[in-house]
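The complex is shown incomplete by one protein chain, all other protein chains being positioned as in the whole.
Up next, subunit A:
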Amino acid sequence: MTTDQLYKIAEDWFDQQNWKPFAFQRQTWKTFLQGKNGLLNAPTGSGKTYALWFPIILDYIKNHPDYKTTHKKGLKAIWITPLRALSHEIKQSAERVANDLGTGLSVGIRSGDTSTSERVKQKRNMPDLLITTPESLQLLLATKGYAKTFKNCSAIVVDEWHELLGTKRGVQTELGLSRLKSVCKKVRIWGISATIGNLDEARQVLLGPASPALDNSVMIKANTAKKITVKSIIPKKMETFPWRGHLGLHLLEKVIPILNNSKTTLLFTNTRSQCEIWFQKILEKHPEYAGEIAMHHGSINKETRQWVEQAIRNESLKAVVCTSSLDLGVDFAPVETVVQIGGTKGIARFIQRAGRSGHRPGKESVIYFLPTHALELVEASALQQAVKKKEVEDRIPYLNSFDVLVQYLTTLAVSDGFYPSIIHKEIKNTFCYQAITMEQWQWLLNFLVMGSQSLQTYDEFKKVEVEEDGRFKVNHRGIAMRHRFQIGTIVGDANLTVRYQKGGYIGTIEEYFISKLKTGDVFTFAGRNLEFIRIKQMQVHVRNSSKKSTKVPAWMGGRMSFSTQMSELLRNELYSAALPESQQSIEIKSLKTIFDKQREESIVPKPNEFLIETFETNDGHHHIFYPFEGRAVHEAMGSLLSYRISLLSPITFSLAFNDYGFELLSDQKLDIQEILDNNLFTTAYVFDDLQKSLNATEMAKRKFRDIAVISGLVFTGYPEKGIKMKHLQSSSQLFFDVFKDYEADNLLYQQAFTETFEHQLEEGRLRMALERIQKQKIVCKQCRQPTPFSFPLITDRLREKLSSEKLADRIKRMTAKLLKK
């Protein structure tokens, strides 16, 4: 069949639907059929599924002209998606085309939700197109004979690549691809990504830097420019609007007319707990919505989620309160309006959420921003600018994630075993491990085989064994089983299943929350009031309760930082407070009373000013610095500064950070002049000092948590099976401490520091911020009480610690205070 005849098949199908292919779809078909790899930059709901699914089918037709009568069995393409919730949607679209064209191609899903019987069936007979997640792909690589399964796979599509890039699941994907490139001889690799700042890099990471695959690749951009209207919800009375907070319930009544005026509205919240609360409160205040609003977040069971998604599609819901669980995929045509509650901390995410409304081509997207506290209105104003300028941020890919590599190598050892020379070559071609040294590689192999760097007598370490022909292999069944189980838990926190006592699955909840509950406590979850009965075999047993609850599960999500671009926009908005009102945005204008209050004892800084505020409360001495550089930079600067101050004399700090500034809280008063005289904001020795401050705080220790789980040091048990494996349970903290004491050169331990350094603190940005401060005039204000700017900071309870005092001295002072009480 000629290429033109192939296109005709596709064009005819579009005709039958009364659609017309977009230019980017045609372009993707063409380049795919030419045998190229690529990255397709297209937003959700733009028809990207058809852009890549069509050429996969056309390619099959081309190679099998008798496709209508004979079906060639075996896996032909893999579609990787970051969210299992999306797989059904993709399956439906794919099946529709496959059936309409009479190809007889089958589509199957392989994810954490896939039943065991289905898996067994797949093992015997793989579907032609497999839709899967990065974790499930790893699991397939942990299956014996995987090479045969994948042999004839001709295409791999990584959907929503921007969501994976910059995460360890992205690294997992890179590794999986590096293997499949060798196993499937004629495979094309395609990524689909929404707009991010570093699209070119995204393509490199997907295909491998300097790889033949990259050379033979294209970037296709869908020009589906969409008009986005951003509107801020502004409180009527700023005097009574809170200075801090993250729930935004004060403005609940302002949301009601928006809901009434739109067919379907999505209300995006940043955390699941916020989602739960909003859902409850809307129903409480407006019972007339009962049955017309629903809730959607990642911890709710699959059936309920799917029901909600279906209900949005057939327009039977007025509103859905949701979290990032509805960020991606799934085309919801009836959604007319989106409300974002609280800052999203990212422009790309904000734009993406806006795009969930007005989904039909040509329609505009409408998003309302609902501030949860006064200063967030500055953010709202900055967001307007950002959306206008399309200032989307980068997603920074990981480098040298040894934990993921340890996991991957074990995976290969569990299935068919691996030869290091072959795998080394493959991983050297990935973005993540392009710079791995021979020493590091050898270290990892030793770690897998000996659990240390040299063979010790009496040591019974058992994991990977080296066979006579040099193949690395796991032969122990228990180790293989535990490893397979652990692959799925790359995201970390231990989750427990919530069930009614008589059965009936409700969802999953973080162990952290449940551990705080006592029998009889009532908590809100999945929109219900539940009474906690007990934890049994990793399951939380509950019963319905009519009692009012005050406890809402808290999830740790949502502590992201502003990008450089967004921080700059934010500063500019703030500086506009000094301009005449006619030049201010509506949000800034509305903040007048707050600014006035701020000016009573302090200032609203101008571009050339760096503000420091100090005051005393019952908590101690507060010292607040306002660089307005985003949380990441403030974490770095706060650690650096407190470390430098702690060198002057023994002192203990509790640190808090947000996107506007940071606080050093202490029981001692700081002499700000001394800090300035000692030039503690200098860029000299930043690297060294920052590294030392990392040892003094617990940031790296926290980072180590994921590393320990991913690399298989910490085993989380088999929650699904109800086996807790108590004798193997330990905390990552314990591991961190023994590494610190006995094996500080361990690469996994070291990784905790590099990761904090590169991914959390962003040293480069810190330097620039320090240089900017050097040129500013420092304005130090001694206040009698907290200012509006300082309020969100001083009330933040998630804190970092740093101390240069002797433990004994600290205890003595702390206990002395206790006695006084």
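Simple rule for what comes next: a contact is a pair of C-beta atoms (placed from the backbone, for glycine too) under 8 Å apart; a residue touches a chain by one contact, two chains touch by 3 or more; residues count from 1.
Rule of thumb we're sticking to: contacts and distances are computed from a predicted model.
Here one chain is missing from view; checked against "Hydrogenase", "Branched-chain amino acid ABC transporter permease", "Ligase-associated DNA damage response endonuclease PdeM" or "Radical SAM/Cys-rich protein", UniProt names that protein "Ligase-associated DNA damage response endonuclease PdeM". Annotation: of A:L570, A:I588 or A:V714, A:V714 touches the absent chain (contact as defined above).
For the options A:K463, A:R631, A:R644 or A:R705, the residue in contact with the chain missing from this view is A:K463. Of the candidate positions A:S182, A:S654 or A:Q750, contact with the unshown chain belongs to A:S654. Among A:A290, A:M438 or A:L807, only A:L807 touches the chain left out of the display.
Those residues of subunit A that touch the chain absent from the view are 447, 451-452, 456, 458-463, 476, 478-479, 482-483, 619-621, 652-654, 665-668, 712-715, 727-728, 730-731, 733-735, 738-739, 741-743, 746, 799, 801, 806-808, 810-815, 817-818.
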